[in-house]
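Just one protein chain is left out here, and the rest sit where they should.
Chain lettering (A and B) follows the sequence in which the chains are written, and residue indices restart at 1 in each chain.
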Amino acid sequence: MSDGRPLPPALELRGIDKRFGAVHANRAISLAVARGSIHGLIGENGAGKSTVMNIVYGFHQADAGEILVQGRRVELRSPQAAIAAGIGMVHQHFMLVDNFTVLENVVLGVEDGPVLAGGLARARAALEQLGRDYGLDVPLDTVVSELSVGLQQRVEILKALHRGAEILILDEPTAVLTPQEADQLFRMLGRLRAQGKTVILVTHKLREIMAVTDRVTVMRQGAVVAEVATRDTSPRDLAEKMVGRAVLLTVEKGPARPGEVLLEVKRLAVCDDRGVPRIKGVSFALRAGEIIGLAGVAGNGQSELLEALAGIRAPSGGQILLRGTDLVGGAVDPRARRRLGLAHVPEDRLRRGVVAGFSAQANSILGYQDRAAYNRGLLADQAAILAGCERQMATYDVRPPNPRLRLTAFSGGNQQKLVIARELEADPQVLLVGQPTRGVDIGAIEFIHRQLVALRDAGKAVFLVSVELDEILGLADRILVIAGGEIVGELARADATEERLGLMMAGVKEAHA
Amino acid sequence: METYTIIVLLLAATIRVAAPLLLAALAGLFSERSGVIALGLEGMMLGAAFAAAAVSAVTGSAWLGLGAGIATAVALALLLGFACITHRGNQVVAAMAINIMVAGLGPTLALGWFNLGGQTPQLDGPGQRFMSLVWPGADAARSVPFPGLLYAELLSGHHLLVYLAAALVPLAAWVLYRTRFGLRLRAVGENPLAVDTAGIAVNRLRYQAVAISGVLCGVAGACLSTAASSGFVRDMTAGKGYLALAALIFGKWKPYPTLGACLLFAFTDALAARLQGVALPVVGVVPVQFILALPYVLTVLLLAGFVGKAVAPLALGTPYAKEK
Partner (left out) sequence: MSAPRKLPRWADLGLLPLVSLAAALLVSCGVIALLGESPVQAMRLLVSGAFGSPEAVGYTLYYATNFIFTGLAVAVAYHAGLFNIGCEGQAYIGGLGTGLVCLGLGHLSFWLVLPAAVLAGAAFGGAWALIPAWLQARRGSHIVITTIMFNFIAAALMTYLLVNVLINPGQQSPETREFAAHAWMPAAGDLPGRLGAAFATSPLNLSFVLALAAAAALWVYVWRTRWGYELRVVGQNPAAAVYAGISPGRITVVAMVVSGALAGCLGLNELMGSQHRILIDFPSGAGFVGIAVALMGRNHPVGIVLAAVLFGALYQGGSQLTFDLPRINRDMVVVIQGLVILSCGALENLFRAPLARLFGRVDSK
């Protein structure tokens, strides 16, 4: 350490290139991560961050380029090789066996002998030591599915450390954490750094980069566009580099002219699949001619709220009034809600909003298949369906404009346009829309945003759920902030700043002015 | 015959019927715990039954027959693996294909080779079958009702494969819960992605699991054709593979409860044989078909959650592919 020569980087990538079919996921990625530092890797969804880290973890193989660990060239053909090279990874979706105990999960793959008993005992001792060293207390004999998400993440970190990881990669680690849990995580990362470990933090959240990293690498469209010391940069600067131009996508729009209340939610309560309350007594009213934006950290109940409003998930209490009709008491299904003028662009397009194996025209009637316009007597009216889809494609500039193509032949942006076209062409009074621009290219984003504003200007109501603050700030007339399943604040657009919203999203309740 | 003797003989029959069932169910245990649906037990067992009887008939050695049975069932298991693990084909379809193919192949080959109308020759030469092992003093003890008859009928007097099946239950439990292989096996049936990221090859593990299931089905098949009876006849498994799968589900994919389920199902079979045409007090003659259908009805009730709850391995039936 003191011989004056600089130490080689803990991890160095040179010219990493990777294609998935026609998608060029990584273009000549080079980066160096100093030993004993926390290095941020930031970029928008789809920028190629996860791909490059999966290559470092040996889960995918690069088409070209080389990887150096502690100055030595390594071939990482499998996770096993990466583990042997001292690389550990905490995936965004935890790689845990739910019905195993913490201890069993940690030893899986490093059992230390063909019979378990001895290895388990040795692992237990080692984990207790690790727990003391890093303040990582986890009950070793508890079944993983009974742990909170934050604790499950700790198990993942323990797994990596137990395998002797010197370099720890965390992929979007805060996506599922509460702000408090995230802060705990960051303190823990600080302790790891103090002990000489190297941490790579993959995220698309600027706040986290600024809070904990020493250096940051910015990726855009599969390539590295900048690498800077964190103290020499600013959130605005990073954001511009991420997006590739001045951010704050301002959408041109005039002042809102709110009219009558179209959708009213009273003391709504919703549980998730496991029966855990996720929405705890939410009330608000949505008026004609306005866009309400729901801001919040992902996983604070937004999805459950949206699903309850759309009729996909049954609420456990409260009321949803659509133009005076109670949707909860009458158990009104999504089909009936559509007839009442409620349209829904779901958060997870491919999982829920479309049928991937169907053609564009078959997708263009999803949810509206029993409309009179699409049927002639007992039979479906093929000509009408085709004409309807052609019309939607023309109006919403879907490319290529071929209704017979399978849905998967369209890009993400064009798929989203198809969904939005379908829902808007039904002429709804109220539109629920979740993450409308997730995985959508910039050009399509602007088009979609203009459509939402046009809908509002036509006197309809829009309820927008997004984890992208820029999107909320750019579109909403009023902003509701959700944290822990409760509305913790409401701001008029004019009063909202990123800082204020950030505080509220972290669960800091404001005294109502 | 007095009631006591009847019960003892009934239990002895239960053990005999349970042995192949248990072997197949344990085969299914390894397969399903790794995430591969064990619908192919029927075909693997039938294939092994044919191979064991055929080789035993030709060579005069039950042991060579057993080896051939195991080899055949393992080959079928690997074919299943090739379709479902390597090529990620539908596991149900592949298993049904093997079951149907073997149902035809056994009699076809038997006819071609032995020309006895789709059967193998009677195995009546010395060493061609696994004969009952009479324990020391069993014949003498028989005259003493308790514990002599119990000893003579329940402990003594079964063929070797019955004792093997019994010994395999604790062994399977030990492998599953106390070894590295067992830990990985249970993990791969629940979350193969977690296993992959832990640096363990998912497909190799699954191949090992289906191969083990092949070995056990091989023993089960040999048990049917060279121990419990003397030769192969068309469709001699008669649904025992499916019944074993039902027992596995009824045993909630755990070794000892599966043993219990096999014994229960075998008992209904033994009971049905004994109650044929016998008028019982109060209920009169119970149709034997109702008793025979009981295991299937019970399994359906279990699956419906009316008697307990069966939670299958989470990844059961889903082929593993790295996603982008």
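One rule holds for everything that comes next: contacts are C-beta pairs under 8 Å (C-beta built on N, C-alpha and C of every residue); 3 or more make two chains touch, one makes a residue touch a chain.
These numbers come from a predicted model, not from an experiment.
Interchain touches from the omitted chain, evaluated on the whole complex, reach A, B. Residue A:Gly21 is the one among A:Gly21, A:Gly254, A:Gly275 or A:Gly324 that touches the chain not shown.
Residue A:Ala362 is the one among A:Leu177, A:Val218, A:Ala362 or A:Ala461 that touches the chain not shown. Contact with the omitted chain, checked across B:Leu149, B:Ala246 or B:Ala315, is made by B:Ala246. Within the full complex, the residue among B:Leu109, B:Leu155, B:Ala201 or B:Leu275 touching the omitted chain is B:Leu109.
For the options B:Ser31, B:Asn99 or B:Thr120, the residue in contact with the chain missing from this view is B:Asn99. Only one of B:Ala83, B:Leu149 or B:Ala198 touches the chain withheld from this view, namely B:Ala83.
Where chain B meets the chain that is not shown, the touching residues are 37, 39, 79, 82-84, 87-94, 96-109, 111-113, 115, 118, 234, 239, 242, 245-246, 249, 287, 289-290, 292-293, 296-297, 299-300, 303-305, 312, 321-324. In the full complex, chain A touches the hidden chain at residues 20-22, 310-312, 333-338, 344, 346, 351-358, 362, 365-367, 369-370, 374-375, 378-380, 382, 408-409, 411.
The rule is short, and it goes like this: only the chains that are shown with their structure count from here on.
For the pair chain A and chain B, the distance between C-alpha centroids works out to 48 Å.
Those residues of chain B whose C-beta lies close enough to touch chain A in the complex are 178-184, 186-187, 190-191, 193-200, 314, 322, 324. Residues 20, 57, 59-60, 78-80, 82-83, 89, 91, 95-100, 104-105, 107-111, 113-117, 119, 159 of chain A touch chain B in their complex.
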